[in-house]
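The complex appears here without one of its protein chains, the remainder shown in place.
Residue numbering begins at 1 within each chain, and the chains themselves are lettered A and B in the order written.
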Amino acid sequence: MSGDHIHAEPTNFFRKHVFSVDHKVIAKQFLWFGLVWLGIGGIMAMLIRWQLANPGDPVPVIGSFLFPRTGGVIDPATYNTLFTMHGTIMIFLGLTPLIIGCVGNWAIPLMIGARDMIFPLLNCLSFWTVFAGGCVGFYSLFVPLGATEAGWTGYPTLSTTVNGLGSGETLWAIAVFLIGASSIMGGINYMTTVIRLRAPGMTWGRLPLTVWGLFLTSALNVLFIPVIGSAMLLLIMDRVFGTTFFVPASIMQGGGGGDPILYQHLFWIFGHPEVYILILPAWGIIGDLLSFFARKPAFGYRAQVGAMTAVTVLSAVVYGHHMFTTGLSAMLGESFMLLTMIISVPAEILFFSWLHTIWRGNIRFTVPMLWSVGVIFVFGLGGLTGIYCATIGTDIFLHDTYFIVGHFHLTMAASALFAAFGAIVFFFPKMFGRMMSPLLGKLHFWLTIIPLVSVFCMMFVMGYAGMPRRYYDHTSMEFLASLQHMNKAATHMAFLLGSAQLIFVFNFIKSRWFGKPASTNPWEVGTLDWQTETPLPHYNFKDIPTVVTGPHEFSHPALPEGRDWISMTEELPSA
Amino acid sequence: MKLHTKMMQRLTSLWTSGITRASLGLAILCGMAPEALAGGKRWGPVPFASDFGYRFEDLFWLITWLCVGSFSIVVIMILIPSVRDRYKPGRKAHFDHGASLKDKRLATVISAATFLVLDAWVLVIAMTDLREAWWNIPESEEAGVYEVEVLAQQWAWNFRHKGADGKFGTADDILQMNELTVPNGRSVSFQGTSKDVIHSLFIPAMRFKKDFNPGDINSVWFKPITAGNYTILCAELCGYAHYQMFGELHVLESDTFDNWAADASELGVAAYDSEDTEARWAWDWKE
Partner (left out) sequence: MTSAAISLPKEGIKSRVNTTLGMVFFIGSWSMSFGTLFLAFAVLRQRSGVWPPVGIALPSLPMATLATAVLIASSVAFHRALQGIDAKDSNAVRADGLGLPWIIGLVTGVAFALLQGWLWMDLMAAGRNPSSGLYESLFYGLTWVHALHVGIGLLSLLWATIGLAAGRYGSHRFSTINNIVIFWHFVDVVWIVLYLAFFIF
């Protein structure tokens, strides 16, 4: 047994389904976990939209159950809690578990030809740590002196005892810390696995782009999550032990003491890379999926890898663009503006590669393909509107307005969400042995992308019109009341978007147990994960495969008539 | 069973027809129509009333047209293959790794062009704007500069004018809450801080905002060019009543303003209470 890395197949229920160390089970745990939190965060978004369109009206149907104290009305404190937790949940408990936890755990070992992650126990610990973080976060909603109200960014001094003594904020910080710890464990595991467990012949130049994206994300996780971890520790100490890291003495009493802006630096040193933590796997996934379904090699594979690596490096030095209005010195401001603009170069290379990947292909518009093209669309919108935010001359007006809300939802949230949906539908047949309904999938796609783009493009207009974000009620002053019609329209679209997700829930549940049985390689692609049996045996690969061909050799001229793909384990016929 | 399959097939083919999808999209967009078509609504910002306001508008629309241009290219590059290169059994896709020297050159040229057109152009204008306008905070000695100290708190704006003696922190200072009166055509220079949490002074009509942080003093300025009343907002989340932390800016023509200031300063002396330490906040103007 000594050198045998593969753990034996568990026999009891707990070892098999609860505290499992098998990457396939952990991937499914992350999947369910992420979907449940996505649902909770989504309901919160709907409540936020309800309040914005109908300020002060009781929430219909579920209102009296959720907010019995106010008879179903969302009060300002609850509203602040809602958008704070919506952000925290969607980023840390919804998208991260789905696109990194689930896709990473599923795709990495299978795509590189390994039998499991390199540290299976650490993997199990990673899931249960994020689970604990989720529980703490959820519990924080119900503590007596009030839940968190300081926004997902948790800026002091609003997040310190200056604003309130509620333990909700402290619990929120603990939750973020735990979730961060989980991400670090995952990141270390992913990186070491990719470095050490690639099957023979699986060179760095043959690694599927999904794995590249996840690998780079892991590096960012390992390097930058500790920064927010420490910031959270300092915040907790300020709240619990009365230290003054972020609490300054008043100017009128001579100043001195802590510095609230220090927190903003620490938060965004992490926060900007966090954007790429979510977007890099998305880029990797669509880099692969576009090639798989256009039946063409990924255009400029090396260029894509290079661009993703460049973004990973650049992400560490641009964070100041979140702080242009805080009183950052002119020199720092200009440097951050310039550095941020440079990111558009690798981004441009990625767009160039994706668009050329589908150009002159033989495109199968399956559901994963639709989501991938959707990512190009929403990321294009989000990325381009980033120019307004990176340019100080426009950001000075647009900062902290709905323009920013529209921008980051399209860039980070929608892109990562679309890629996650694409990946779920794509990996579903291997995961559960059944196909998801393409009809419902397409309906879900169109009913998601159309309202989603409408909502967030509407927010660009609202922001340009000067509507600040995080306002409980825009009707209490004339200046904003004249913009209320846009709030109403956005809310209608948001409700449509929200209800469309029920199609996905139905499709997911129905297909999980009653879907059409899937063949071993329904998408006809060559990566190692699809060269296995369905259902997957406990050890994934009976013999570790030897890789001889790249992952994207679709429509190679040497392939025989009627076949446009080749397995990575097969030698290309010499033309 | 057979009927079921047939119905599904029907549905699928109905769905795949472009007309269905287009009309569905249209129907969804029509959901927004009632709000969109009703009159008397605002669809953009109020006209700018500060001398650097045009710089924001110009830059905003320059970026907008650049973005519309680039995004159109992306959409066209998605639409053409989506229609032309749909799957046909038996057809083989164009085999191309995009790794040839020609492709590399093309990618380099395009990304360089993007950087020069999209970024460098915007960057140069933005730098000029910043240095000539937003960051060009007028010095105290400059003629005609009007200075105001701001103390933000949960949830109100406190403004302090020098009053008749030209010094901050004296009995004749003019104190205003949630209201600010300034002379038209003169540079108004602010220094501000906060009593409790971070707030952000946002005057949309003047096209600027600045955070006021506890423990530190930040400076910001603008020069009104049109007399009138404008909204002051708080743009940084500051707690329970963040959304109600608004005030009004009155820009008065200079003679009206001088009368107002003289009266207000006298009222300030009358209302001055040396016991009230809370109301005595002020600091020496920071150069």
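Note that contacts are C-beta pairs under 8 Å (C-beta built on N, C-alpha and C of every residue); 3 or more make two chains touch, one makes a residue touch a chain.
Because the structure is a prediction, the values reported are computed rather than measured.
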item: From A:V21, A:L35 or A:A114, residue that would touch the chain that is not displayed; value: A:A114
item: Sole contact to the chain not displayed, among A:I43, A:V73, A:V143 or A:V222; value: A:V222
item: From A:A8, A:I62 or A:V313, residue that would touch the chain that is not displayed; value: A:A8
item: Omitted-chain contact residue, chosen from A:G306, A:P537 or A:P573; value: A:P537
item: Touching residues on chain A - with respect to the absent chain; value: 2-6, 8-9, 114-115, 118-119, 122, 184, 187-189, 191-192, 195-197, 200, 222-227, 229-231, 233-234, 237, 241-245, 256-259, 262, 265-266, 269, 537-539, 542-544
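Note that in this section only the chains that are shown with their structure count from here on.
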item: Parts of chain A lying in touch with chain B, wherever the complex brings them together; value: 76-77, 80, 149-151, 155, 157-158, 162-163, 248-252, 255-261, 294-303, 325-327, 330, 333-334, 337-338, 341-342, 344-346, 348-349, 351-353, 355-365, 373, 376-377, 380-381, 384-385, 387-388, 391-394, 396-397, 399-401, 439, 442-443, 446-447, 450-451, 454, 461, 464-466, 468, 470-474, 476-479, 482-483, 485-486, 488-489, 492-493, 496, 552, 554-557, 562, 564
item: Interfacial residue positions of chain B with respect to chain A in the complex; value: 8, 11-12, 15, 21, 24-25, 28-29, 31-32, 35-36, 38, 40-46, 55-56, 59-60, 63, 66-67, 70-71, 74-75, 77-78, 80-82, 85-88, 90-99, 103-104, 106-107, 110-112, 114-115, 118-120, 122-123, 125-127, 129-130, 134-135, 154, 193, 195-198, 200, 202, 204, 207-211, 213-218, 231, 233-244, 246, 281, 283
